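Working notes, structure below.
Omission of a single protein chain aside, the complex is shown with its protein chains in their original locations.
The chains carry the letters A and B, assigned in the order they are written, with residues numbered from 1 in each.
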Amino acid sequence: MTEEIIIAGFGGQGVLSMGKILAYSGIMQDQEVSWMPSYGPEMRGGTANVTVIVSDERISSPILTIFDTAIILNQQSMDKFEKSVKPGGLLLYDPNGITRHPARKDIKIYQIEGARLSAEMGNTKIFNMVILGAYMQVKPIVLLENVIRGLKKSLPERYHKLIPLNEDAIRLGMKNVTETVPA
Amino acid sequence: MSMFEEIVKPENLVYEKTRLMTDKALSYCPGCGHGTAHRLIMEVIEELGMEESTIGVAPVGCSVLAYEFMNIDMTQAAHGRAPAVATGIKRVWPNKIVFTYQGDGDLAAIGTAETIHACNRGEKIVIIFINNGIYGMTGGQMAPTTLPGMKSSTSPYGRDVEMMGNPLKITELIAQLPGTYFVTRQAVHTPAAVRKAKKAIRKAFENQRDNKPGLSFVEVVSNCNSGWKMTPNDSNKWMEDNMFPYYPMGDIKVDGQLVK
Partner (left out) sequence: MGELKLMKGNEALAEAAIRAGADAYFGYPITPQSEVIEYLMAEKPHERTGMVVLQAESEVAAINMVYGAAGAGKKVITSSSSPGISLKQEGISYIAGAELPCVYANVVRGGPGLGTIQPSQADYFQSTKGGGHGDYKQIVLAPASVQEMADFVKDGFELAFKYRMPVLILSDGVIGQMMEKVDLFDPIPRLTDEEIVAKYPWATTGKKNGTERRIITSLDLDSLKMEEHNKHLQAKYREVEANEVRYELINCEDAEYVFVAYGSSARIAQKATELARKKGIKAGIFRLITLFPFPTKQMQDLCKKGVKGFLAVEMSAGQMVEDVRLSVSGCAKVEHFGRFGGIVHTPEEVLRAMEQKIIGG
């Protein structure tokens, strides 16, 4: 199994940390992982994206042009990465702020209203966890228990009290993800 | 018994070269102050019993070969980088005594950043700064400390401050930094000056030994009779008349307090 994922959105949406949690969860499952961000000044307030690969085998290129899964969190990223999903692959997106919805018919398209749901939970910081939950529901590459183990291992002790909140957000995303038809 | 043997007896000994100077003949021009400055540093290190704990850093300039004469562990640094090299040594061997020996081009031109930042960080090292207002080794070019109107091979009609900028009083400059603990300006051209300079050098090394908070900096205004194209005596006179008014003698900062 090799899953190649691009996560793309605005800087500040938690794109990079979501990728990191995914990668850490992969390690918890004894898999190989890579996490390659876009870096540099364009990240400050602009778009941010990260390529995450989770695999049972040694990972070759950490930089890719086509992906099994694209998780898209703003319009610019939709414009850039919709075409980068492999035929038969997955595109998961938050419709918030999206004006041109994905149109490809050769891929599976799912929606998760992460922005709305996290706002309703009263904490927009867990937005990325809602998205992660939605992804885990559609493609259970990493198991929830391993995400929690990964969080425990990667977060400093003083943040461990926030883990239940993150778990709730993941479950919320799992429950609310919906398959949608191309625009 | 010859007259020589008659005289050369232990009980007649009034002065002995410190064993921390090697027997190698100095490469400096006759009349130059470098040799005296070397000797004072080595005497101080011997007298303070620091021979086995001191590491010196030689610069690029006339004193590039200082390690041939100073009979202790020495490292030769790239041009201007002695304070960084000394920082490296002192940081990993905080209990050793570390000093740099640098000329004006090394310390106040190419190495200005290293000088200022080592001073500003308060590195617990000693910097000995020989200021003779000229690049001696390369044949008498203008230095950052060359006086206005002073001739050199790259200011053949005299230093024109409009065109070439002003002499840099780096010692006054670094005295302003909180990281310096002791800053003084000395000379070695007369017995009285030598005695004072030695006291200052001794104080600088004692400061480091006693782990005083900050860097000790001793400028020695010196002559360069070859570069200035004068006899040694004339150069000393010229130094008193011209260098000392611009670079006044004495302590600038003592025990972390500005005194001038």
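Going forward, a residue touches a chain if its C-beta (ideal position, glycine included) is under 8 Å from a C-beta of that chain, and two chains touch if they have at least 3 such contacts.
It should be emphasised that the depicted structure is a prediction, and the values quoted were computed from it without experimental measurement.
K.L.:
Out of B:52, B:160 or B:255, which residue would touch the omitted chain in the full complex?
P.N.:
Answering carefully, the residue with contact to the hidden chain is B:52.
K.L.:
Kindly state which of the options A:34, A:49 or A:137 is in contact with the chain not pictured.
P.N.:
A:34
K.L.:
Pick out which of B:77, B:143 or B:183 touches the chain that's been left out of the picture.
P.N.:
B:77
K.L.:
In the whole complex, what residues of chain B lie against the chain that is missing from view?
P.N.:
51-55, 57-58, 64-65, 67, 71-78, 81, 84-89, 91-93, 96, 113-114, 116-117
K.L.:
For chain A, which residues reach the chain that was dropped from this view?
P.N.:
20, 23-24, 26-27, 32-37, 39-41, 59-65, 154
Please note the rule applied: only the chains that are shown with their structure count from here on.
K.L.:
Let me have the rounded angstrom distance from the C-alpha centre of chain A over to the C-alpha centre of chain B, please.
P.N.:
Distance between chain centres, rounded to whole Å: 63 Å.
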